[in-house]
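Of the protein chains in this complex, one is absent; all others appear in place.
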Amino acid sequence: MANLSLKHIYKVYPNGTKAVNDFNMQIDDKEFIVFVGPSGCGKSTMLRMIAGLEEITAGELRIGDIVVNDMEPKDRDIAMVFQNYALYPHMNIYENIAFGLKMRKLADVKKDKTGKIVTDKNGEPVQVMRHLTKAELDEKVYGAAEILGITDYLRKKPKEMSGGQRQRVALGRAIVREPKVMLLDEPLSNLDAKLRTQMRSEIVKLHNKLQTTFIYVTHDQVEAMTMGTRIVVMKDGYVQQIDTPKNLYQMPANKFVAGFIGTPQMNFFEGTLKKTGEEVEVKFNGSDSVVKIPYGMLVKVMPQYLDGKTNVYIGLRADDVTIDPDEVNGSGTTIKVKISHTEELGTETLVYGDIDMSRDSFGESPTQIILKAAGFKNFSSGDVVDAALKMENVHLFDAQTEESILPRIPKYNYLDCAVKDGALTFAGVKIKLPDAIKCADGEYELLLPTDAIAVGGDVAAEVLSCEQTDGKTLARLNIGGNCMFALIGGEPGQKVGLSLDLKKITLRSDGKDIISPMPLINSVVGTFALDRVKKQIEEGGKLKTKKVSEYSFVMGGRKFKAPLDVAQKMFAALSGRKVFNTAFHYEWSPYDMAISDDGIEGEVTEVLDYGAEQFAKVDAAGSTLYIKTTGPVSGKVHVSPDMSAVSVVEKDRNIRIV
Amino acid sequence: MENLTKQSAKSKIVGFFSDRGRKISEFFKSLPQRIKTKFAGAKEILYEGNGKVRASMLIMGLGQLMYRQWAKGILYMLVQAAFLAYFILRGASDFIGFFTLGTQESNAWYGIEGDNSVIMMLMGILSIIAIIFYAVIYVSNIKDCYVIQCAADTLKNPKSFKKELAELLNQKFYKTALALPIVGVSVFSILPIIFMILIAFTNYGGNIVPPALVDWVGFDNFGRILTLGQFAPTFFKIFGWNILWAVLSTALNYFAGLGLALLLNKKCVKGKTIWRLFPILAYAVPGFITLIAFKYMFSYGGPINQMITDAGGTAIGFLDIDAKWTARLIGLFANAWLNIPSSMLLATGILSNMNSDLYEAARVDGASAWKQFVKITLPYVLFATMPVLISQFIANFNNFGIFYFLRGGLYMDGYFLASDTDLLINWLYNMSIDNNYYSIGAAISIIIFIVTSVISLAVYVLSPSYKQEETYQ
Partner (left out) sequence: MKKIKIKPQKLFNVAITYLIILAVCFIFLFPILWLVLASFSKTGSIYSFDGFFPTEFSLDSFIRLFTDTDLYNYPRWFLNTLFIALMSSLIGTTLTILTAYVMSRFRFKSRKTMMKMTLILGMFPSFMTMTAVYLMMTQFNLINQQWGLILIYSAGAPMGYLTQKGFFDTIPSSIDEAARIDGASNFIIFIKITLPLAAPMIVYTLLSSFVWPWSDFILPQLLLKNKDLYTVAVGLMSLDDTEFSRFAAGSVFIAVPIVIFYFALSKFLISGLSAGAVKQ
């Protein structure tokens, strides 16, 4: 019964292929986590790394709070159920389940033949490690067998049993170890459909009974959705989204997740969005129908997608398209569909069609649509019907990156603004631009990040609504008649004064960024070194001179003592002495570096005064660094970073170590 | 299914050679890179290794001792001491002796024992093997010390000796398990082969046997076989017959076995297991027994001749000295008798794995039984058993027993120490064991090896098995 912590886990093979890329996740005790994705996405590899059957190339894996990267599987206190059961064919079920227990040793006190406890010369009982007695074995094995309902088969051999029974034995072998984490690798793939649904619920029941953390791998999204408390969707080694089934279904982060989750698959169309006043025209490529939706639905979408020219993916699930005449008549968002064929499922019918009237589909087409209709329907191929689209459930994705453009938390607020005489006006707000922002007068587009707004300042705003989403609090504000979002809390109707973090804004004109936000990550290339230094250390009450190993980051020609925990993570990620011969990116935030008397040599090129904060732009060690300062600085300076806040990335394989 | 027979043999051969040529040039171009990566490890150790590692380079185990790895350090030191002892006492002189093959003639008059060249060569090879083993352990010593250094430098605790021993039963179990087999194979299989290859480059044999001194003669023996009047005609005649024999016997055994398997596979045959017992019976009886039985059967006073004389004819010398082709045919027949059963068993196994749907589809398409055989069965079976076919070809090429037992030891005119049914390997035997022409025999062995390996590699690579692995999957 334990939680798991996975930080920056990578699996890189010697030939360079990355099977798992930067996997980060916190798993709480008693969760039922499912890794799901198509073949080759890295889910099984990830599970096997947790089990200890594959080596973790980089990153830290903790079970409980113990780092288990280099531990043997048997020491990690985990149990695993395999896809092909992996039962020992020559042993009967009892022996199969007892096999692991027989190799275990229990701590106990030494007893002599009469049962009296043997004591050593101090009178303390002597500690021994002993195997389990037959009675103890029986108790555990029968206990597990009862939970799974296989007590009748304990003397039989695996080959005499059916697939479902064998899988139960595999589960029994796993739970008898009373593990901290249960790992299941596609355990139901080898069973027929009916048995699969039955075993699915049994596994969920088992999870509830045992109250242990379960990690389950499957390629079947139905299994994932029905069993998991949280699901990790993976593709090609990258995590696509980690979320609850509900959120995955309703708020997929990208087109892949949207298409992967849900049967039948979501319909995707290419189209454009054009903002006209308070409405947005949704045009589907290939169809003449035009659908209009209120702008309020797409408030969080970045304006560049609403220009009517940028292609986006429009995603609609089959349940959100209906040909029910009542609904069609009452809906303002309809589209013409040319039917190609239907699949009768009894309770409902899947209707396949195309929104492009000119196609006669005998095969896949980018304008294909699948929709659900209740009961049995009588359509012929070629019929054209009106379908109502429930646009409140629409999903929109960028055509190139395939990321969702309807984020739960928008990154930026987009506003028109103007600069005149060193002051920025937007949405009825006038702010004096700090010295750091030098901008010519004119009209611009302002990108104001949602995390650049904080409570406590002069800008007047009214909170319209507030929601908890994705673990954060997002408030919708009214500033001078404009709708804006900010990561702050508040009650609807509350009036607040806000301050803006001006170093994060972008001013854009004609598509070019005139003013860019100040970089918040300073990256310096350096190496790692070991030095053997003679030092005086105290040992046994006396001062001795010994040679001690010192580890340091080497940047800009200077050495900085490396914190031990960071050094150890770097050692773990690279084998042998390669760590001393590799280049790293050392990264700090501007707040973790300071101008001081000692450190990397650099020269101040500019001081950026953002009013409330000042930053020095320093050229040092071959990079440009932005460092928070308290007073005026100039000329040649030294930069001293805070080693405890460093972030390390291995340059060649691009692996984030800390 | 691709029709392999349609592809012209000529284009295949041309394609094969250009393909090989390209692969060979690629191989050589990649060589510098591969050598670089192989030696990158060594370079790393040379640059990165600290003083302790260099100490181990001098005295094995010293670095380990400096790192407080007592057990390992002492073990490595012992190995080095043992090797030095061996080398000083024996190894050095054995090694040198390998090259000189003895300088001291023995002389009974003066009671000088002299050098035994052959033994010297043998002990020389052993000393080379010992040097190689030592080199391997030496390198592992340095690598081990470097690993300890890496662990120490990166704050990882080096493994305790107990833990390393435990690893030998776990992660490194392959080392423990392979140790004995490797030693055994090296000494009893590899060593003799190397020995024989080297003998082929000496003049050991005939009159030049210990106590006379043997010398290195380079490629002389090969030259003599191919050109000298004594050897050359015999060599070419036997070589030609050998190839003919190998092809005929392999083809006969293979197709007859296949035919028998198909015959017994037919639906109308009842009691298949009973009929199969008879060939298994023939397979089970040890070969030399049946061969001697055949020899008696076909001998002058033997049963077949008896029946012939009883019927009024004259006794035929089947295996007589003049009976060139009858003897060869009897050899073919006896060999078939011995080997068809195993061919049949193999074919039966393959056929049982076959997909019968193919036949039904062919029947629906209107193919006759013969067409089905040629277009469906044959490609499949050939594909599946190509490796076996190649090894059978080699086995038949080197089939010592067949003609040794039927007609062994006959020396004929026009042949040097051989008869007209002898294969290269029988000639080898006659020369080496019966007449002490060891070096020539060894040279012939090498020629046999080259021929058979080239043929088998060529056939294997040209065969469908190699190029179209997925056809039947």
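Here the chain labels run A and B in written order, and each chain numbers its own residues starting at 1.
By our rule, a contact is a pair of C-beta atoms (placed from the backbone, for glycine too) under 8 Å apart; a residue touches a chain by one contact, two chains touch by 3 or more.
Please read all numbers here as calculations on a predicted model, not as lab measurements.
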Which residue among B:V14, B:L226, B:V247 or B:V269 touches the omitted chain? B:V269
Taking the full complex into account, find the residue in B:A92, B:V139 or B:I289 that is in contact with the omitted chain. B:I289
Touch as defined at the start, partner being the missing chain; which of B:F195, B:F255 or B:Y359 qualifies? B:F195
Pick out the residues on chain A that sit against the missing chain. 51-53, 72-74, 78-80, 82-84, 86-90, 99-100, 103-104, 173, 177
If the hidden chain were put back, which residues of chain B would touch it? 118-119, 122-123, 166, 169-171, 173-174, 176-178, 180-181, 184-185, 187-193, 195-196, 199, 260, 263-264, 266, 268-269, 275-290, 292-294, 296-297, 299, 301-303, 306-307, 310, 337, 341-342, 345-346, 348-350, 383-388, 391, 394, 398, 400-401, 425, 428-429, 432-433, 438, 441-442, 445, 448-449, 452-453, 456, 465, 469
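In this section, only the chains that are shown with their structure count from here on.
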Please work out the Cα centroid separation of chain A and chain B, and write it as a whole number of Å. 57
Could you please specify the touching residues of chain A with respect to chain B in the complex? 530, 549, 564, 567-568, 571, 575-577, 579-581
List the residues on chain B that touch chain A in their complex, please. 44, 48, 146-147, 149-150, 152-156
